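Showing chain A:
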Amino acid sequence: MGDPVTFIAKWFEGVLIGWGLEKGPTAVIMNLVGVIVIVAFVMIIDIFLVWVERKVVARFQDRLGPNRLGPFGLIQPIADVIKLLIKENIYPQGIDRFIYNLAPLLGLAPVLLLWAVIPLSPTTVGTDINVAVLYLVACGAFVSLGIIMGGWASNNKYALLGAFREVAQMISYEIPMVISLLIPVLMARSMQLNQIILSQNIWYIVAAPLAAVIFLISLIAELGRAPFDIAEGESEIVAGFHIEYTGMKFGMFYAGELLHALTFGGIFASLFLGGWRGIGAMTYPIVGIFWFFIKAYFMYWVIMWVKYSLPRIRIDQMLNFNWKLLTPLSLALLMVTAILDKLMTNVPALVYNGVLLAANIVIAWITVMILRKRSKKETPRVAEPRPIARPDAIVSTSASTPATTSQS
Partner candidate 1 sequence: MTPLQIIFIINAVITLFAAIKVVTSRNLVHAALWLILVFFGIAVFFVMLDAGFLAVAQVVIYIGAIAILMIFTIMLTRRVAKDSGAQLNSNWWGGGILALIMFAGITWILTHWQRFQTTAPTIPATTDSVRQLGVGLVSPNGFLLPFEVASVLLVAALIGAIMVAREQKK
Partner candidate 2 sequence: MIPISWYLIFAAALFAIGLFGVLARKNAIAILMGIELMLNSVNINLVAFWRYLNPEAINGQVFAIIVLAVAAAEVAVGLALIISVYRKRNTIVAEDIDMLKF
């Protein structure tokens, strides 16, 4: 009796058939109900994520956070939602109205789509398709599409700049993300998420810690959260792509961002932390949901921890970091893992994990050595400053042109 989800599903199917429905329509209704239940469940979590986020950031900044409305301020997010719902919808001049209205949907819907393949427990999974890992990447494509549509349709230069930055970042960081995703796929020999979880007798974070770190960094970049929030850098381009959105349309972008963070936490947990696995999850599948959410929330907390601890990086740093460090590192890691995995076909799990862990440590050490060597050479990190942007340079260019060139 540890599996109420399957029990309820079976009971509901029995009721439908009892009403005289055919097999086909019953399956359609069952699927629809499943979609509604999962989406409603996730959206309710989403409302309270606002509360979690505000509470945690308050603790990071030595404040209390929302604490007036209800116990611990728990009713605050509902008040926020009501406020967003009754706000006036403002349409700026010169917008592309249809695309403007469509963009927030594409900001939230792909995140909900992701929950279709994430296994919450051994038996509770929307649909266990055999290309689930690729499906996760495909949904990311729709998010970047929504962002560029919102930025373009707003008819605002800050929005367009923000959208360009965000999409450039998302497309770049997709590469190390996909490559680091391949490592658990390679070790589990399957792209099915449930299969990946089932083969994690020892969590993959032990055998592939570097891949986990690369995946974490690139998922933070994919989310556009600090330190990768150049797309909405408040001090540079006001709010980025959603600058012209008000009311619930802004709310959908915001909800999509928060939920995306939790979803990525869940994906990270499924790939590297054993997903729903934990004490008693095999015999009582319902316990798996508990373990899954513990791990997902832990990863969400890690993402918030990074967000509120690090300052924003510049766009050139963001691109250099991706193309010069993460992509080569993840490629090297994939090759080493593949070769070692092929060599160790019939060894005990302990040896397998130990060798892979050692290989990871060696690669990390080599990377740190290379970085240290590079950091000793002082290289100019920024392009030569353009005189036009600096009033003092404009005044002095005619007098001291040789001086500026000799400095560089």
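The criterion applied here is as follows: a contact is a pair of C-beta atoms (placed from the backbone, for glycine too) under 8 Å apart; a residue touches a chain by one contact, two chains touch by 3 or more; residues count from 1.
Keep in mind how these were chosen: all candidates are chains of the complex that A comes from, given by their letters.
Bear in mind the structure is a predicted one, so any value in this text is a computation, not a measurement.
Only one entry among 1 or 2 touches chain A in this complex, and that entry is 1. For chain A in complex with candidate 1, the touching residues are 24, 96, 99, 129-131, 134-135, 137-138, 140-142, 144-145, 148-149, 152, 160, 164, 167, 171, 174, 191.
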